[in-house]
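Mind looking over this structure? Questions follow.
For this view, one protein chain was removed and the others were kept in their places.
Lettered A, B and C in written order, each chain numbered from 1.
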Amino acid sequence: MPITAEEIQVELDRRRPGQSDIVTPRKESDQVEILSGVYQGRTTGTPLALWVRNTDQRSSAYSEMADKFRPSHADFTYQNKFGIRDPNGGGRSSARETVGRVAAGAIAKKILSEATVKGARAEVMIRAFITQIHDIFMPAEAALTFPTLADVEQTAVRCPHRPTAEAMIERIKAVRSEGDSVGGVIECRVRGVPVGLGEPVFDRLEADLAKAMLSLPATKGFEVGSGFSGTRLRGSEHNDVFENRAGKIRTVTNHSGGTQGGISNGEEIVFSVAFKPTATILQKQSTVDVQGQPTELMGKGRHDPCVVPRAVPIVEAMTALVLLDHWMRHLAQNESFAF
Amino acid sequence: MPITAEEIQVELDRRRPGQSDIVTPRKESDQVEILSGVYQGRTTGTPLALWVRNTDQRSSAYSEMADKFRPSHADFTYQNKFGIRDPNGGGRSSARETVGRVAAGAIAKKILSEATVKGARAEVMIRAFITQIHDIFMPAEAALTFPTLADVEQTAVRCPHRPTAEAMIERIKAVRSEGDSVGGVIECRVRGVPVGLGEPVFDRLEADLAKAMLSLPATKGFEVGSGFSGTRLRGSEHNDVFENRAGKIRTVTNHSGGTQGGISNGEEIVFSVAFKPTATILQKQSTVDVQGQPTELMGKGRHDPCVVPRAVPIVEAMTALVLLDHWMRHLAQNESFAF
Amino acid sequence: MPITAEEIQVELDRRRPGQSDIVTPRKESDQVEILSGVYQGRTTGTPLALWVRNTDQRSSAYSEMADKFRPSHADFTYQNKFGIRDPNGGGRSSARETVGRVAAGAIAKKILSEATVKGARAEVMIRAFITQIHDIFMPAEAALTFPTLADVEQTAVRCPHRPTAEAMIERIKAVRSEGDSVGGVIECRVRGVPVGLGEPVFDRLEADLAKAMLSLPATKGFEVGSGFSGTRLRGSEHNDVFENRAGKIRTVTNHSGGTQGGISNGEEIVFSVAFKPTATILQKQSTVDVQGQPTELMGKGRHDPCVVPRAVPIVEAMTALVLLDHWMRHLAQNESFAF
Partner (left out) sequence: MPITAEEIQVELDRRRPGQSDIVTPRKESDQVEILSGVYQGRTTGTPLALWVRNTDQRSSAYSEMADKFRPSHADFTYQNKFGIRDPNGGGRSSARETVGRVAAGAIAKKILSEATVKGARAEVMIRAFITQIHDIFMPAEAALTFPTLADVEQTAVRCPHRPTAEAMIERIKAVRSEGDSVGGVIECRVRGVPVGLGEPVFDRLEADLAKAMLSLPATKGFEVGSGFSGTRLRGSEHNDVFENRAGKIRTVTNHSGGTQGGISNGEEIVFSVAFKPTATILQKQSTVDVQGQPTELMGKGRHDPCVVPRAVPIVEAMTALVLLDHWMRHLAQNESFAF
């Protein structure tokens, strides 16, 4: 497959700091290099090594973290689990690790975009966007259509409904001015997934999506299809009745969110992910030091008042990786056993 | 470790059909036998084989399923993925597979209950219970205390708040009389988990719990700690401030739900799981047959109008398995490297 | 895929005790039942459960083993690793576990036999046979042709060269009469494997074959292609020169044994496996008891004076499983990424 660093960079640029005035102003260019696995512009079939240098300064901004546990951060748990902790930039627990997920996801996206079903391009499209920031919700009717990438990218907050997006941006700026932070919800939809991805019992498609999403920093919840609100419906309201639509078996509604029995049913895959408000705030907070003594901590540095806009490409990347894994499993197990 | 079939049977009896008047009246005794791995009443360290015979009749109740796709069931996706499908009792996609999870979970629970931390028994306690059926919610204040097993088991619906439980039971009976079904929410709390379970990046403790829960039939959502409602708080409200409580580092609040940076922090692990209303209803529904022709389907047989009460021991079992896996990983990687 | 218990049974019968006068006369019928995964005679694509009851009597023959460590058996290591040990029939360490490998291998063989390459049946044929028992070797020239199944099965010892087979049978009977045992070597050849199975670096095809073979009880060595004797050649003698034979790229010699760089090259896969003499002998041996006190042990019961003939179908089964795994990986990763 042809692949260039530039194609991967497009996705990294959607994630990197400093891309707009509502995210952290830290200057990190996050330039990707392809170290191996590509020859004359084409993948060789062997592992790809991608490399993004961490150019962030190991600043004194983190020196206080060496001695004190930041509330709702991983400092305390890492210190306890490992007995040692690199405080610079949050070390291994820093969300900077997600740059690797986005880089890998860019490649998975490209493979999926070229995958075919019965000879025709499946045209898999993965679109994540923000439906909620703090207590500002995108109107339900705005979610009825599948947003284009341009819809999502038109504002820094990546909510495709412009009036809502503007209110969200205002809210983020307001809490930032108070040294505070907010969270939100990302919805992700996928079109073009053929019937059949996912496995019985443990490796249901939605189970692997749930794991992928909850493996992201700051996530607190996952819903597929009707999610928690579906628990308030009756079976007769919730069931997705089958119909024959233009010669294809389709469901009239999509409360299932694109899977049944853990296997994709050809409808749009729809799920949402909850992100908590950023733990780093520029306010004085009580805490304890590494000896367990009460102390106070004052957040410093340049942090995201809301990580959710930058998480949109990360959610897409993890979705692409999960779908690609399952596509490969399906090919191995279920298609004609022939070279 | 000493283990008997009877200890495992206790958990299976909490899951089996016919245990109360609000679940399916099918008669399945679900008796477990230990085939291997136990010698003179003790585990041998080698794999355990447990065996629960499926005594359910392969009845004519399922004959219609061979030709028609039941809405919101796995019939259509299995038929497409595998090209063949065993309609008897739902075949491989039947939720009867969860009997194996509960049996394995019973053993995991026993191991965890005997695990020690620095020489003292950790006293790991896993308690799942129902907080919502349809639109009936347990009052938030009723959830402030950790419910006992007796609290949970006092009613057939496994909600520890008796007045709520009674309303839930009425609701389940009402919808059953209409041939309909309802869903709900299970909360699970775990006490006694030491600081340190979980891994950086992909195998965060909550990620593995999310996968385990979404791998269960009929689940649509997962929340840990503050979950989706936490997205409506500010960072200054949501952060779990550390304090020194009686010589131990603890958090004042528990919005995190027991993990930080994907690793347990010693607080209660708290999460919730959404279950959709049972797909099988005793009403006429539109659907298509295996040739894609429109038809109708009339649910027959004896089904659960609400699967959530029987799912309580299943949620506990999966929780035990995830915790035990992570406990083992921790021993392998993080404790003193010594026999 | 159509599958019957009878097809699996054919392979189990090649492995079972009591099949000839040179193996253990224990009466074990090793009848296989298919518990799940097959509907109306066809596999459903979901896991198959196969079941072979252990009808061997838990006899007093094993009572001495509970207290004494049999030389070159797993008694001592299992006792130390697990702190407990089921002495009946050798418990978990008994070679009876290989019945499961043969059953699974029978299914893998059938899949492979139907696999196609570019639309034509690959006609994968896996043939294991004995080339050495004790110090009796099959002449090298007898190995020049690919033996038929009938060649192999014509004698109880499964050496396709009849005069050698008869000498081997005499030797086995002779050592048995002295209460002693012998080992030997199995060669396995595979035809019809397409170019391309195997992975760079760790999961080379021969690496997985080596692991599969050394996972079998009583094995002490593995060679592929020229093996240990190839170390005595020069590069100019050992290299397999390419030629164009009837429009296909082939090698003139096959010192490589069918793989290059860990990946199958379309030539015959050829490897050998060394089996030690059976550890159980009907002679008095020194040993220690579980308290470490010196004692003696007198082998009893009805054992194989030579396990190698019964290991032939086991070697074939493990070969089929390794090849099928790699075939599936190849489909997932390397063939057109299309349903």
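To be clear about the criterion, a residue touches a chain if its C-beta (ideal position, glycine included) is under 8 Å from a C-beta of that chain, and two chains touch if they have at least 3 such contacts.
Note that the structure is predicted; figures quoted are calculated from it, not measured.
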Of C:9, C:44, C:132 or C:164, the one touching the omitted chain in the full complex: C:132
Absent-chain contact - pick from A:16, A:68, A:81 or A:127: A:81
Contact residue for the chain not shown (choose from B:95, B:115 or B:274): B:115
Sites on chain C contacted by the missing partner chain, in the whole complex: 69, 71-74, 76-78, 80-82, 92-93, 97, 132, 134-135, 175, 180-185, 195-196, 198, 200-204, 206-215, 217, 219-228, 230-244, 247-249, 251, 255-257, 259-265, 274-281, 283, 285-288, 292-294, 330, 334
Chain B residues that touch the omitted chain in the full complex: 45-47, 111, 114-119, 122, 194, 196, 200, 327-339
Residues from chain A at the interface with the omitted partner, ascending: 36-37, 39, 42-47, 81-86, 88, 91-92
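To be clear about the criterion, only the chains that are shown with their structure count from here on.
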Interface numbering overlap (same over half, different under half) for chain A and chain C: same
Centroid comparison with chain B (C-alpha atoms), farthest chain: C
Separation of mean Cα positions, chain C and chain B [Å, integer]: 41
Approximate Å spacing (C-alpha centroids) for the pair chain A, chain B: 26
Rounded Å distance, chain A centre to chain C centre (Cα mean): 47
Multi-partner residues of chain B (at least 2 other chains): 81-82, 92
